[in-house]
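Here the complex is missing one protein chain, while the rest keep their positions.
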Amino acid sequence: MTQPTKTLLERRYSMLGLLLIAPTVLVFCAVIVYPLVSAVYLSLFKIFTPTLEGSWVGLDNYRTLLAKGEFWTSLRNNLIWTVGTLSLQILFGVGMALVLHQNIWFRSLARSLILFPYFISTVVAVLVWKWLFNDLYGILNHLMMSAGLIAWPIDYLGSMPNAMISVILVGAWKYFPFVVIAVLARLQTIPEQLYEAARIDGAGPIARFFDVTLPQLRDVLVVIIMLRAIWDFKEFDLIFLLTGGGPVTSTQTLPLLVYKEAFALNQMGMASAYAVIMMLIMLVFMIVYIRRTRQEGS
Amino acid sequence: MADVVFANVQKRFGSFTAVEGLDLDIRQGEFICLLGPSGCGKTTTLRMLAGLEFPSGGEIRIGERVVNDVAPGERDIAMVFQSYALYPHMSVGQNIAYPLKKRRVPKSERAEMVAKTAEMLQLTPLLHRKPKELSGGQQQRVALGRALVRDPKVFLLDEPLSNLDAKLRGHMRSELIELHQRLGRTMVYVTHDQLEAMTMADRIAVMEGGKLQQFAPPQEVYRAPANRFVAGFIGTPGMNIADGVLRADDGAWVFEAPGLSVAAGDLTAEAQAGPAAMGIRPEGLSIGAGPIKGEVQVVERTGHENIVIVRVGDGMRMTCRTAPDRIWKVGETVQMAVDAAQAHFFAEGPTGRRLNRAGATGALLHPELKEATS
Partner (left out) sequence: MLKKIVFNLFAWSIVLMVAFPLFWMLVTSVKPQFELFSRPPTILPQNFTLEHYWKLLSDTNFLGYFWNSVILSTTTTIVVVAIATVGSYSLVRFRYRGRETLAFLVLFTYLLPSVVLILPLYLMLVNLGLSNTITSLVIAYTTFALPYALWLLRSFMAGIPEDLESAALVDGASRLGAFWDVILPQLLPGIISTALFTFILSWNEYLYALVLVNSDDARPLTTGVMNMLISSFNIEWSLLMAASVMMSVPLIIAFAFLQSYLTRGFGAGGVKG
């Protein structure tokens, strides 16, 4: 088919559209596209961070990292962290949303309190939890001991598997409000007639949850899970600040490994290779998510 | 004199053709309805005229000026949207004044014109309200006011009444007719409601599948539909259309379908022996005596008439309009007759052309139509 001829007006509008998007495109190219391309490029070099001098090594970095145990343990840690914290977030988040959807006293205050962990800085969250976790004076150990659950103070962050469990728990605490809000927003759009119809058909509260609520939540849950999986997978601040990847490397995830390689071991090229590999892993999730969003859009 | 002209206008969205080879000549001061089912291209046509969509081919002229490259604001048009599109953050007064403001009308003059328009539409007490504080009917009038305030050459109306309730719609219809008579401006009105089109329009442009099917005064569209689509689309209850064959019998055409046979008389040169269709409006059928045998299936009583649905032959249902004094019972076997003078014959296919010769049906004897077709 021949290209339809465009009217002058249409062309003028297109030009204006391009003009308005130009700043975005410029900034994108400068701070996202260019760095992204150079990340791949850097991963082919051996670069010493303080001097930034490099030499071409080709795919050597990739060969080295795939043969290295540290990469695989970090990947495993990363998966344990992601799956662990994500499932808790979803479980708590959906449960809390169902509770907050009811007409409880001071509902909006309750909602604000629940939301707050999500909005505070990770630095604040980590400081508070470190203080709660404090082995000598932390309130957590005190409460557990006076309840008779433990005989001796627990080292929450300095030993395994405690450290991983603690990180997962704090992550769940910090990020489950996201699930609450998203699910709550969806719950409010479920038509009341569906519940009435189910009630008339003799469904109890549990049957109503499984037959009415859950199917209605399915779509939004899929989106939330993918989005949170992506974000949890790349989480740096929380883990870095809580344990620094320790004890030794038992909570070290891929983002921490990239940071360590680049700024502690000063191997910028190697770090880039880790980053690129990490991005490739995430790409799977991202593509699934993006395809889904586009489907919904069209 | 033609005021608005579409000359071979096309509109494609990607591979989808929304409007195809559209030719329309709209006279100055005419009230035109673009009528058709949703997706027929009528709104796209109006938006192209407004400059909100861009034709992929062809030419649009407003008062001798080609406007393909002219921005909407410079076309000397005003438009009323289906959603009203009132600016929510502006008061009623500011909404009506906006087109004047954009045309740099001095402030004092502006206030006067707004006041005059508001007075005409009984909006004066509402001038300081925000659109969301108004009822649907009031919002409608504000939208109208915004269009009227600056006396444009052409008014475009995109289903302006479809969001109103039935009673208000009837009221607004007569107000619009009155307005058109008073202003004498060209109006192009998009609707899917044939009642609106029949009651208001000077001429109706019936569209389907992006193509213009017929462009004629309402009575002609009703009585001499250009093709099978128009015949089926216009009229409530719809025209009965029977598929069958045309046969030449001693120089005269005969239409035959299972259970009926009608003398078609003199048809146009396009008529061919073979598959064809016959259309007959419910009022062209009579129950009581006649060659067609059927069984009454449904009887709807409206008070001033009865609508009787009769099953004929191998299951075809025919709708019949009868006087209210005779009640037909469901299940009753009846005889029916077709008034051959009111029968229409169409060539094969969903948009098969009408084959009747002009004047061949009784309907075409009206003098007003003769003038329009000539």
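Chains: A and B, in written order; residue numbering restarts at 1 for each.
Rule of thumb we're sticking to: a residue touches a chain if its C-beta (ideal position, glycine included) is under 8 Å from a C-beta of that chain, and two chains touch if they have at least 3 such contacts.
All figures in this text were calculated on a predicted structure; none of them were measured in a lab.
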Residue of A:Leu8, A:Leu36 or A:Val248 in touch with the missing chain, whole complex considered: A:Leu36
Of A:Leu8, A:Ile21, A:Leu66 or A:Leu149, the one touching the omitted chain in the full complex: A:Ile21
Contacting the left-out chain in the complete assembly, out of B:Arg27, B:Arg65 or B:Lys102: B:Lys102
Residue among A:Asn134, A:Asn162, A:Gln216 or A:Ser250 that touches the chain left out of view: A:Asn134
Residue numbers in chain A that touch the chain omitted from display: 10, 13-14, 16-18, 20-21, 23-25, 27-28, 31-32, 34-36, 38-39, 42, 52, 96, 99-100, 102, 104-105, 108, 110, 112-117, 119-125, 127-129, 131-132, 134, 137, 139, 142, 146, 173, 178, 181-182, 185-186, 220, 223-224, 227, 230, 233-234, 236-237, 240-241, 254-255, 258-259, 262-263, 268, 271-272, 275-276, 278-279, 282, 285-286, 289-290, 293-294, 296
Hidden partner chain, residues of chain B it touches: 47, 50-52, 71-74, 77-79, 81-83, 85, 87-89, 98-99, 102-103, 146, 156
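Rule of thumb we're sticking to: only the chains that are shown with their structure count from here on.
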Separation of chain A from chain B, taking each centre as the mean of its C-alpha atoms, in whole Å: 56
Touch list for chain A against partner chain B, complex: 1, 4-10
Chain A-touching residues of chain B, taken from the complex the two chains share: 10, 12, 15, 51, 54-57, 68-71
